[in-house]
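Take a look at the structure set out below.
Only a single protein chain was left out; the remaining protein chains are all shown in position.
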Amino acid sequence: MLITLLTDFGLTDEFAGVMKGVILGICPQARVVDLSHGIEPGGIYQAGLMLAASYPYFPLGTVHCAVVDSGVGSKRKIIAASHGGHFFVAPDNGLLALALADNPPQSAVIVENSAYFLNPVSATFHGRDIFAPVAAYLAKGVALKDLGPAIDWQEVMSLPFSRASVEKGKIIGSIVAADRFGNLISNVSAKDLRSLVEHTRATNLEFNLSGKTIFGLSRCYSDAAHQSPVAVIGSRGYLEIAVRNGSAQKFFGAKPGAEIWAMPGRPKK
Amino acid sequence: MLITLLTDFGLTDEFAGVMKGVILGICPQARVVDLSHGIEPGGIYQAGLMLAASYPYFPLGTVHCAVVDSGVGSKRKIIAASHGGHFFVAPDNGLLALALADNPPQSAVIVENSAYFLNPVSATFHGRDIFAPVAAYLAKGVALKDLGPAIDWQEVMSLPFSRASVEKGKIIGSIVAADRFGNLISNVSAKDLRSLVEHTRATNLEFNLSGKTIFGLSRCYSDAAHQSPVAVIGSRGYLEIAVRNGSAQKFFGAKPGAEIWAMPGRPKK
Partner (left out) sequence: MLITLLTDFGLTDEFAGVMKGVILGICPQARVVDLSHGIEPGGIYQAGLMLAASYPYFPLGTVHCAVVDSGVGSKRKIIAASHGGHFFVAPDNGLLALALADNPPQSAVIVENSAYFLNPVSATFHGRDIFAPVAAYLAKGVALKDLGPAIDWQEVMSLPFSRASVEKGKIIGSIVAADRFGNLISNVSAKDLRSLVEHTRATNLEFNLSGKTIFGLSRCYSDAAHQSPVAVIGSRGYLEIAVRNGSAQKFFGAKPGAEIWAMPGRPKK
């Protein structure tokens, strides 16, 4: 009966704490784990990536509650879904796209049944009034279908670069986030790269970002020379571009959304 | 058996964690929830507002332990109180004034019985040595009266603007905090405004802050035009003044303590 929280509420205000009060009032035996409350305001990609990288490390049955929701008060929907033994509650704004990119969830509904909300629901704090109680009721065993009508996953909002695409023997992916060290994290998964290697029988890889080439996939950051770029599979399971003792974000001048290519390696000039 | 913590200790140091160690040593089944450790040093109003806005969302029986206490080591008293099924432990510095403003607590004592403290008590960290163990013992079922002598709530320190006052058909309140977005939060509650509307039979309201008038009470921040001020009932249940896509704190040049008036609305010129 675990519930994770992922928000852009920060830790200065009491918002995350109040969500826990609501959760523990409804489901006293729940255990609440903070994934992060430090998402940049509205940082849907950053949150989606963290969620995708984190949820497989939690026990089956965990409810993952993500509130990065600049549309609070508007007509955006809230989605609850079941996927691989995990439950997810999030705004319908693409936040779940990366976590559920591999295959559509077994079941998804639009959260509409106000019997599982606080009463009244404020116009400004759905984290407390809707997300927290819904996550608590899911942890308590309420069925998805009781929360609202089923929704076809095709109709749920996706993100422009929730999946890297593969074409003609190369992968075209995107940078989805930069971390505090300036490392650039892409949506190209370790699995995507393995599949590329299998298809092209490549013996090595190279990567292209912002017109610059990075030769080879390294095992860890420290495989690169001082101030040199390096491509690694980060601990989240996605291709990351880093600069040893430096910032890839500055080195490449690349921002979330930038295109990154992976392809069989040519002989180094 | 929930305990909430609200301090100005920050999260860099180990202070909040050590309080939890002490609590769980005394009451292993307690669940500890952080409301915030990011209160500005000595920010009694900020903490008082957060506590007032948060505690009703926790289950009955929760112990709320607030340590914003620049008087540590001095002769300031520590108060424990029971109010509406909740327990509170805080320094006698006004921190509880806003949370318990509606009516005096059922019971309040001066925390003096060192049998419920750590031994020895340091001169500098009462959060660990007094507040944490006292909260844990309360969660464990120790009666208030065992902690020390009863105190008349009239003698407990209040704050200059713990309640807005109503006179001659208007409310005179105060700004008590600014949040990270520069929104200004007042001590005028939704209930105060409802009562004003009932008494004056006003069909709309207006607000005056720093010589500027805000017309009407809006439902949410986005009801205002770009860079314009807006008055809303925030999710905490208090009147907030915001500026759409801007900072009310800068716009009004107002600080905690500034006077804010609410009155029946005149026709807009």
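Odds and ends about this structure:
By letter and in written order, the chains are A and B; residue numbering begins at 1 in each of them.
Everything that follows uses one rule, which is that contacts are C-beta pairs under 8 Å (C-beta built on N, C-alpha and C of every residue); 3 or more make two chains touch, one makes a residue touch a chain.
Since the structure is predicted, the reported quantities are computational estimates derived from the model, not experimental observations.
Touching the chain that is not shown, out of A:75, A:180 or A:201: A:180 (per the contact rule at the top). What chain B contributes to its contact with the hidden chain is residues 10-14, 16-18, 20-22, 24-25, 28, 32, 73-74, 122-125, 128. Residue positions on chain A in contact with the hidden chain: 2, 4, 6, 11, 31, 33-38, 50, 53-54, 57-59, 62, 179-180, 219-222, 232, 234-235, in rising order.
Please note the rule applied: only the chains that are shown with their structure count from here on.
Per-chain Cα centroids separate chain A from chain B by 35 Å.
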